[in-house]
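A single protein chain has been omitted; all remaining protein chains appear in their positions.
Lettered A and B in written order, each chain numbered from 1.
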Amino acid sequence: MEIMGLMIIVILVIVGVLFAVKFVVLKKPAEVRQTFSRTQMASNFGLALMSSTTADCRGTAIKNLLIDCAEWPEAGGTITCDDGRKSCAYVNATIKDLLNQTLDVWKTRYYFTAGTSKALDAQIIYFQNSCPADKKLPGESESFFLPTNRGLLTLKMFVCE
Amino acid sequence: MTKRFRFPGRRSFGRKAQDESQLNWIFILIVGAVILAFFTFIVVKQRAASEAKFAGKVSQQLNTILVGAKVSSGTVQDIPTPELSIRFTCNDYYIGPASQRLGGRIVFAPEFLEGDRLITWTMDWNSPFKVTSFLYLTSPFVRYSIIGKSLDDPKTRNLFESLPQKLNKRFFSIEDYNAGTISEDGDKYVRFIFVDVGDSFNFPVGFDKVEISGLTVNTNSHQLQFLVKSSSGLITSGPKYTYIEPEVLYGGVFADKYDNYECIMKRAYSRLNMVSRVYLERLNEIAPVYDATNCEGFYRNNPNLDLLVKSTVNYPPDYPGVADAKVALEETNIKKLQLLSCPLIY
Partner (left out) sequence: MGETIAIMFVFFILLVVGAVFYMNLQRTTVTRDIAEAYDLRAVELAQTISFLPEAQCTESNVVKASCFDIYKLIGLSKVAATPQGRDLYSNEFGNTKILLVKVYPVGGEWTLYSNPKANFTNAPVTHIPIALYNTTSDKYYFGVLEVTTYQ
C-alpha cells in the first residue's frame, strides 16, 4: 500500500519536472532583434534601392531603370548605359552586386523579385539565397509598387527566418 | 483497582506508549513548524521576486512603448496597462523596484502616474528644423482644467483645443473658478492651467481631498510658472520660464514639478545646440561647391545658425537670440534658397 503512495508521488514529481522542462527550458527565446532586423531589412532595402542613383548609367535612378526594363522586357529596355548595357542587364547586375555585398555577406536568406505579373518565370528580376520564391517559407516581406504602361511593377523583398 | 493487579505489565507498557506518543506529537509539532516556516519564507521571497520581475517586465515593455511613441510623431495613443504606479524623474522612471533610464528622450509627465491606462502624445520640436520629439505622458485619471479670462477668450480656447481630445480636460472661466462652481468629478488628480489670469489663486472650493497642482501661463510675455498647493491656495513655485514654441508650453502643462521641467528643457536645449552645430558643419562642408554661384553666401559660417549655436550654449538660453535666429533661418530657407533653387538649409 505504501509503495502505491510512493509511486504516485514519484509520478507526480516526474510530471512536474516534464512540465517545467517543456515550458521553461525548451521555451524558444523571443527573437526580438532578429525579427526587427528582418522587417527593417525587407522594407529599407527596397526603399534605399529604388531611390539610389546609378553610378554609370547617366545618373538614372534604379527605380527608373526598373520601370524601363518592365516596359520593354523584350528589348531588354530602351535606356542604354555608359558601358553599352541596356537597362535590364544593368539593373540586374547592379541589384545582384548589391545583394552580394550585403545580404549574402550577412548570410541572410532571402528572395527578391520584380515583375508586372505574379508568375515566377515572368519576373524581370529574381535573386534568392537559400530561400526560393516558389516555396512558402516563414519570414518577413515588403512589397513596393511602381506604375508602368504594362501595369504595376511589383518589387518584393522576402527575408526568410 | 482489580484491573491494576490482574495486568501488572500492561500499565507500564501503556505509560511507555503514552510517553512515546507525546514525544511523537512534540516532534511532529516542531518539524511541522519548521516546514511551515520554510514554506512561508519561500512564499514571501517568491512573492517579492515575482513582483520585482513583473515590475521589470512592465518597465521594459513601457520603454518599448515610449520608443515606439517617440518615432511616431503627431500621434496620440491610449494604452491599456496593468494597474501601475509610475514615478517619473528627469532621467529615469520607476515602477516599483524596477527603473529604466530615459536616456536622451524628452518626456514630460506628472511625477506620479497611477492607473491602468496611459495616454501618450508625441510632437516634433522644430526650431526651426526638427530637433527632437517631445513625448507627453499622462493618464485619464489626471484632469486638466484650463481656466481663462472668459469662455470666449481665444488664446485659452486655442490652448484647450490644441490638447488631445483623449485627454481628460475641461474649460472654465476664472469666474467659475472663483465662484467655486468647478467640481472634482471623482478625479484623483487635477491640474489647473490658468491662462492670462494672474499669478496666485484661492484654494479651489471642494477640492480638499483631491491632489491638485497648477500652471500659470502668460501668453503675452510667453512665460509660464508652476503652481503648488498651500494652505492659502495655489502659489507659485520656481522661476518663470520662457517658451517660444507651443510644444514647450505643453511640456509645462504635462510636467507638474518645476525642477523636472527645467531639467528636461535643459536637455532639450542642449540637443538644439548639438543639432544646430551639425547643421552649421553641414553648411560649411557644402559651401565650397557653391562658391561663385547664385547660392554663394548662404552656407559658409551661416550667421543665423551661428547665433542659434551661441544662444543655446547655456541654460537658460538666450531666448531673443533663439527666436531671431529661428525667424531668419525660416526666411532664408523659404524666401531665398527656394526661390534661387539652391539646396535648402533644412
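FYI, a residue touches a chain if its C-beta (ideal position, glycine included) is under 8 Å from a C-beta of that chain, and two chains touch if they have at least 3 such contacts.
Remember, predicted model here, so these are calculated numbers, not experimental data.
Looking at B:D116, B:E161, B:E285 or B:E331, the residue that reaches the missing chain in the full complex is B:E285. In the complete assembly, the contact with the undisplayed chain comes from B:T64, out of B:Q18, B:T64 or B:S85.
Touch with the chain that is not drawn comes from one residue among B:G14, B:P82, B:G104 or B:P316, which is B:G104. Annotation: of A:I11, A:L47, A:L137 or A:L152, A:L47 touches the absent chain (contact as defined above). Which of A:L65, A:C81 or A:L98 touches the hidden chain is settled by the complete complex: it is A:L98. Contact between chain A and the absent chain runs through residues 9, 13, 17, 20, 24-25, 27, 29-33, 36-37, 40-41, 43-45, 47-49, 51-53, 55, 59, 61, 94, 97-98, 101-102, 106. Think of the hidden chain as still there; on chain B it touches residues 20, 23-24, 27-28, 31, 38, 60, 63-64, 67-68, 70-71, 103-104, 126, 128-132, 270-271, 273-275, 277-282, 285-286, 289-290, 333-334, 338, 343-344, 346.
Methods note: only the chains that are shown with their structure count from here on.
Centre-to-centre separation between chain A and chain B, using Cα means, comes to 40 Å.
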